[in-house]
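To keep things clear, I will list the structure first and then write my remarks on it.
What you see is part of a larger complex, with each chain still in position.
The letters A and B name the chains in turn, as written, and every chain counts its residues from 1.
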Amino acid sequence: MKAAAKSRTPLTVFDQLESEVRSYCRHFPVVFTKASGHTLWDRQGKAYLDFFAGAGALNYGHNPPGIKEKLIEYLRQDGITHSLDMATDAKETLLTRFRDVILAPRGLDYKVMFPGPTGTNAVESALKLARKVTGRTSVWSFTNGFHGMTIGSLSVTGNRRKRNGAGMPLSHAVSMPYDGYMGPDTDTARYLERLLEDEGSGVSLPAAMILETVQGEGGLHAASESWLRRIEALCRTHNILLIVDDVQAGCGRTGPFFSFETAGIRPDIVCLSKSIGGYGLPLALTLFKPELDIWGPGEHNGTFRGNNLGFVAAAEALRYWEDDGLRRVVEAKAAAVRAFLEHLVGAYPFLQGEVRGKGLMQGIAVKADGLAERICSRAFARGLIMETSGPDSEVVKVMPPLTIGEKELEQGLSILEESVKDCR
Amino acid sequence: MKAAAKSRTPLTVFDQLESEVRSYCRHFPVVFTKASGHTLWDRQGKAYLDFFAGAGALNYGHNPPGIKEKLIEYLRQDGITHSLDMATDAKETLLTRFRDVILAPRGLDYKVMFPGPTGTNAVESALKLARKVTGRTSVWSFTNGFHGMTIGSLSVTGNRRKRNGAGMPLSHAVSMPYDGYMGPDTDTARYLERLLEDEGSGVSLPAAMILETVQGEGGLHAASESWLRRIEALCRTHNILLIVDDVQAGCGRTGPFFSFETAGIRPDIVCLSKSIGGYGLPLALTLFKPELDIWGPGEHNGTFRGNNLGFVAAAEALRYWEDDGLRRVVEAKAAAVRAFLEHLVGAYPFLQGEVRGKGLMQGIAVKADGLAERICSRAFARGLIMETSGPDSEVVKVMPPLTIGEKELEQGLSILEESVKDCR
């Protein structure tokens, strides 16, 4: 009887007590209780296949058992949980392993900053450092970039609705056209070059440019490798720092650990968060070239920059990167997803679809208003969790855990196809 | 041999890999490995008494066993870890308990927002909401207030060095004199009133005022209850929203759950973080009156706003508030600390000391440059972890876990006295 009541109004508590700002629970209106790998279960015991992966925070799936054991062990032995930026065993292990597994093999020499446990902390610290190092105030961001909701990060975020949420003008950032923004025939990097060279452009020399190589929230636009190299070269020529926000596209989401590896660029500053925590635990890193490390002690801080459960999980998660196995797996699955999405676009012309993205963050941009949301809604009804991307929620986004089984990947894609059919 | 080497240079890894921004590890230059209640241990097994409490994030001490068991159990059963703002069992429990244990008994009717898992997220969301609701851009903050390191929060933070870290001008905030700022004879609330009433004051009507009732980082200045009521009344008269940042002073740090309860005021928006997580886990809440809840879905978001381990720990920690036991214990200990600090000031005139603060966030402001830091450094050598507060690090700050034993509290105060003597 009570269960029945709950079943009818599962979200009563949330409706009554939680702010209207809540969002995903409106698309997935059930109470989740359990999760493992690529599966979530709701209170009624119904299972859902996960093509969402915690918005990119769960690259290794839900609750991976190896990490889970480490966490329980750490809790059991009263490992220190909260340490601000005191030195702890757990942090030392993470730093050492990050150097040995990630930085050294790639010939990268970055200092590591713990800016607070969220992506926006990483972005805010990157922007502050870039301004401090260069003595300039302006930062160039790109159309449809997404970097976070605190005022510094929001200033470099493209989404108009989110920007309006600031309730005040956002300053010291200039939005530039991303690769392809003005169509295939216009080289947007050339436009940036012109603005920099022209003493009458009305645009100041910026401290930095900040970009995602694939725009996870902004519609899955992926920059070409040549464009990324053009941008890096422009930055070098004009002594502008290049910040890559790899919060969503990093940690293997596009194949390699860093999304920019294939382009052969070396950003001055890199922001990592989401899957760096390994287990969905709050964690973020800001990486930068040693010569930029002019911070004074405590000049940027935050209460939760020493989240040791996050350190433990992150260190364990780096084991995935001790060889290039995961990268190859991702690339193979990415090719399969690509092929399937191209098939959908071809087979269902009503979509007026365009395949976008890279690695295991791909999707289909569709034309009709609300169509992408309807498809995701149908998918949810069929037991598949997917979200949209893009300023008008116009992209159906396929973002499973990297570790999803091939069978489950296929299964999810089939559900997607069925959901597309539902919407014809 | 290896251990010996480690002992000589315990922080080599941090020195080499971590950014210069690291701070506490410079004051406490050991590697911590374990913690329980009011004790931390370093790698060599040395124990330290904790008068720091994770900068206020560990009101219930390190790794309280009841919460620990809940966390392990939740991990064991694959409770969902990362959920963004999807509905989960763990969140429902927290919401329900927060209403039943905290809000309802106090006659408070706040909506709860999960703005991301750190204090600065709570502050940023509070500022955004206040601006959105009022349509005004400016916010009044107070001298020596501290609200966080992201640009929105930093704009309302007083510390000049931290502000300079922004690398750009901070706008849309005006710093006002806190209670007592112009000496005991000047009523700063009257000044604010004049600025509001005078059509030529050069200061716009603000969206909100944001304040701490006790300034945890800014030197332990505590506002009088009458001043708080004056400020609230000013806000009511001019339709300004009152935001209380209870990130450090809340969760019982001054006695009652909310630090503002004794003043009898009802802020429009309240920011909670630090000890709300119960176990030192990243969590923050923004509370506001229901009529202010004009957020659109997802208008503010963040990857880690669904940190379910934090929900589990926070819900369990609320058990401390099911009766007024903890409050009474804190008030008793606070009185003891007050007496002891007054004794120190009297007994050691070289300190030129002034006792400040409230509850279990009290301290002594001392005159000589660097003296407070020397005292804390001596305390550390004697096995007591303490930090300073204030723009010139001029305050020795006593902030033990609320749950510290009476004996250990006395023991810590004795070490403090010895450390003071060391610095004569």
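To be clear about the criterion, contacts are C-beta pairs under 8 Å (C-beta built on N, C-alpha and C of every residue); 3 or more make two chains touch, one makes a residue touch a chain.
This one's a predicted model, so the numbers in the text were calculated from it and none came from an experiment.
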All chains share one sequence here; work out the copy total for the full complex from the 2 shown. 4
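Heads up, the rule we're going with is that only the chains that are shown with their structure count from here on.
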In whole angstrom, how far does the Cα centroid of subunit A sit from the Cα centroid of subunit B? 30
The answer for subunit B against subunit A in the complex is residues 10-11, 13-14, 17-26, 28-36, 40, 43, 54-58, 62-63, 68, 71-72, 75-89, 91-92, 95-96, 98-99, 111-114, 116-121, 124-125, 127-132, 135, 137, 148-153, 155, 161-162, 165-169, 171-172, 207, 247, 273-274, 279-282, 286, 288, 293-304, 307, 309
